[in-house]
Every structure is written in C-alpha cells, then in structure tokens.
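Right, one structure below, let's go through it.
All protein chains of the complex are present and in place, except for one that has been dropped.
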Amino acid sequence: MKKWGYTYKEALKRLFGKPYTIHYPFTDIKAFEGYRGKISLNVNKCTGCSLCFRVCPASAIEMVPDERVKPAKRRPHFKLADCCYCALCAEYCPTGAIKLTTDYHLYGFDKRDVSAEVKSE
Amino acid sequence: MTFNLYFGPFHPALKEPINFTFEVEGEQIVNVKPALGYNHRGLEKLLETKTWLQSGFVAEHICGICSGSHNGCCYQGVERVFGIEPPKRGLYIRTLVWELERIHSHLLWLGVMLHEAGFDTLFMYTWRDRELTLDLFEEMSGRRVVYSMNTVGGVRRDVTDSFLQKLKKYCDYLEERTKFYKKLVLEDSTILARFQNVGVLSKNDAISLSAVGPVARASGAKRDVRYEEPYAVYDESPYQIVLGEEGDALAKTIVRIDEMKVSLDILRWIADNIPSGDYRIKFSPMTKAPENEAISRIEAPRGELFYYFKSEGGTTPSRVKVRTPTFANVLPVVKMLEGQYIADIPVIVASIDPCIACCERITIIDKGKEGVKMITADQLRSYAKKWYEEKYKVERGRK
Partner (left out) sequence: MMSESIKELILSLDSNAKFKDGKDNRLWVAIESDKLKIVLERLKDKGYNYISAISGLDQIQNGKILLLYHIMNDSPREYPYITIRIELPREDPKVSSIHDILPGALLHENEVFDMFGVNFIGHPNLGRLLLPENVRGDVHPLKKDFKDSVYEGMKK
C-alpha cells in the first residue's frame, strides 16, 4: 500500500513539475571553467613563431601567410576537424595568443566549415 | 552435424574488433575461431613518427574508455627512457585519474553487462552514476572522455581543494550505490539465472592462457600490476587485491563491483594525503632522448596495459609496442565460449569487457540448408530471453 501511495505521489508531482531533461537548443548546459573547447587566436599577440605547428600531435595546424597585416606574416590556421583538443598549442604558445574557449558547439554542414575564432584586440 | 555461426566483426572502440566463427551443434558451441584486425589503424607505426611529447596524445586515442590509462602508461614509459622522476604531487594526481577512470569504466561495463541480460533499468542507473564521474573529469581536466592529463614529468593541471572536497562527497555517494548494485546482483533471480555458471574460466586456464585483469582475478589468479609491481603511489595506498573463485560471469561482476569499492578507498586516501608542491617538471618539446629502452606496465580497467619503448637517440622513438588488455583476453574468451549455448554468447563476450558493438551484426549460415540468416543484436537478445523462458518452463514442469 505504501508503495502505491509513493507511486501516485511521484506521478502527480512529475505531471505538473518541470521536465527532468534539458531542452537543449533553448536552454544550454554551461561547460566547466577550463573546458578545452573551440580554439581562439589573438592575431595581435601572435608572432608567427610556428611553435604550435611543431608541437601539434594531430598535425591540425598549418602555417599560412596572413595578408591582413602588413608586412605579411605567417599565422597558424587551425583545421578543427583534425584537432584532438589536447591544448598543447596553448600550453607552449610563448605569447599566450592561443586560448581554448569553453564553447563546445562545434558543428556545421561541412567539417571544413568549423573553424577557430580569430580575434584582433 | 555442425553449423558455422559468424559473429562480428565491427567493434569500433577497441584496437581489437573481433570476428568469431562458432561451430555449433544444435544450441551448443563446439569450436570457436577468433579473427582480429578489422579496425587496425597502424598506431604503432604512427607513434614512430611522433615526438616523445606528442606520443601520449596519440596513444590516448587508442581507446576511448581507458584513454587516461594509455596516456599515463605511455608517459610513464617515456619517463623511464629519459630517466626522469616526476614530482610526488604529480604521481598522486595521476593515480587519481587512473582510479576515477576505473570506476567510470566499471560502471559503464556493469550497465552494458546487465543490458545484455535484459535488465535495462539497472543500465540506466549505472550510467546515471557514471555521468557524475564524467562531470568530475570535466571539472578536473577540461574534457569528459579524452582527458590529456598526463605529460612527460607529471600532470598538466593541478587539482584544487574544492575539487577534492567534491571528490569525497562523490565517494560517499558512490559507496552506497556500489552496495546497492552488489545486493541487487546477488539477490535478483533473473541475473543469477543468466550469470551463474555461465562462461566459466578455471584458474589453471586463466594462468596458462595469460588472462589479465578482472577476468583472471575472477578465476582466482593473482594478476594485477598494482600488486605485482606497485607503480606510481600504489605501494603507499590502501590497495587490496580483489579475487573471485568461480570464474563465471557472476564472479566477474562481483569482482568488478568490489574493485570499485577499493578504488573509492584509494580516492579518499588521495584526497586526504595529497602532498603540496610541484606537480610537473619542465620538458622541452624537442628534447632528444638517450639511447635506451623501457617497459611500462599499468593496470588499466580491463587488465594489464603494456608499452615497450626503444630509443635510438632521436626526438622520436624508434619502436613502440602496445599490448592492450583485450588482446590478451581473446584466447581466454575463446576457452570460455566452448561448450556454452548460443543464448549465452552476448553475456560471455560482454563479461571480458570488450565494446559490445560487435553484437550488432551476426550471420548464421546453415550449412545443411545453405541459407543465410542475418540476426541483429536485439533479435539475439529477444531470442535469448525466449530460450530461457522455455527452458525454465520445462524445468518447472519437471518439478
């Protein structure tokens, strides 16, 4: 009898309460601080030393010439589809230009569309 | 007259996706032939092209579930090649990752094992508890599955005091849950009917076939690297070897549940006794290694993980040998399957803790009728349920 009472009570509570799951695209779960998500590159800090290119275990970084800055320098280009998010590039970056954000929304219709944030502040 | 029953091969998460060819006589398996290599990715060759620092990050992608073990074992071997001793706090955090990973892996396995026996409610329960472990990992390392915590000469991130407090609370909660799971597994008649005296591996077979991990320990063989050569901080920790006796699927379940309890004890001990100080030493990414060779062995959740490194004095290793635990457990599972029933295949194969995706495609070739039948895992499971129901009806009728 006690069991049945518990069942009805739970059922009624769940009928009017909030759903137990999260409505994902509308409400978001925040990642913990220090999550290794999307890579962001600060162009102004980057010196083009290519240490990140040499240290990357997944060969996901290419050094490409950047025309936006004169004289043109070589900047890392992150192929996020190949990236294993180990954060070695951020760890060994001498100027702190590379950072990993807490953004884990890495999707696109083509895997080549998913690219790193490039900031210039 | 025997039929051939093909089982496998797709099995994506392990290095060893297995294809079994069973010779069956009626319901009974007479002979088993394993075939491997459907997912061979050439990682040993790839590791020869990576530098010492990069090797661990490539190695951790060998297995998704025991990524921390591969990562840690690889760097332990690299440290032995270089002759580096990591600082004490680094070793404590490394052990914390390994033990937390063992709990996460065993909870995952327990859910899968019970799911194979048709007990889906408990599958949801164990995976909910596993989610808490993954949250701890995310907070500690920044990722839920591929942690990348270790590096040459220590770990990459420190743990905070608030995290350790959280860890203790988690241990208290999970201790209650493991007690609950053990009680359920030992008392539930469905589980006992499916697990007891199924897939028995005798102690002699376990020793002679070089079984590793919980599979060997459930048969009573003392095979645990933590016991054999205490690495990292295991010689100081309250570690105890967990042994079973019967060697059947039930004993393997109980050994793993008990092991989770031992892991929780070690985690609590780490949270109380972790020393302060440095957690890593500096390592330049392009360092050249001395000419040396080293063996690194650790106890991964599934058994002994083995790495061999050979250096010829360059920035990359000249040879890396990886032996994963499931590779050693292929011959024991073949032995376990002989003489068993078709209905028990999912439980026996799951009992050595492989990834169970291989169950998804099974072909039964009936030699006599020359017809080919395709069975999915769901069909096999429902077939197993029906088969057991009928068997018990007959037994009840006799009574």
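Per-chain residue numbering starts at 1, and chain names A and B are given in the order in which the chains are listed.
Assume contacts are C-beta pairs under 8 Å (C-beta built on N, C-alpha and C of every residue); 3 or more make two chains touch, one makes a residue touch a chain.
Computed from a predicted structure; not experimentally measured.
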Practice task
Would you mind listing the shown chains in contact with the chain that isn't displayed?
Solution key: B
Completion exercise
Full-complex touch with the removed chain, picking from B:K88, B:K182, B:K261 or B:R323, is B:R323
Handout entry: Option touching the unshown chain, where B:L46, B:L134, B:L164 or B:A193 are the choices
Key = B:L46
Handout entry: Among B:D120, B:E229, B:E245 or B:E390, residue touching the chain not depicted
Key = B:E229
Fill in the blank from the handout: Against the hidden chain, subunit B presents residues 35-37, 40, 42, 44-46, 49, 80, 207-211, 222-223, 227-229, 231, 295, 297, 304, 306, 308, 310, 319, 321, 323, 327-328, 330-331
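Here is the rule we go by: only the chains that are shown with their structure count from here on.
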Handout entry: CA centroid of subunit A to CA centroid of subunit B, Å
Key = 29
Fill in the blank from the handout: As the complex stands, subunit B meets subunit A at residues 50, 53-55, 57-58, 61, 135, 138-139, 142-143, 146, 148, 156-157, 285-286
Problem - subunit A to subunit B touching residues, read off their complex - result: 31-32, 34-36, 51, 54-58, 84-88, 91-92, 100
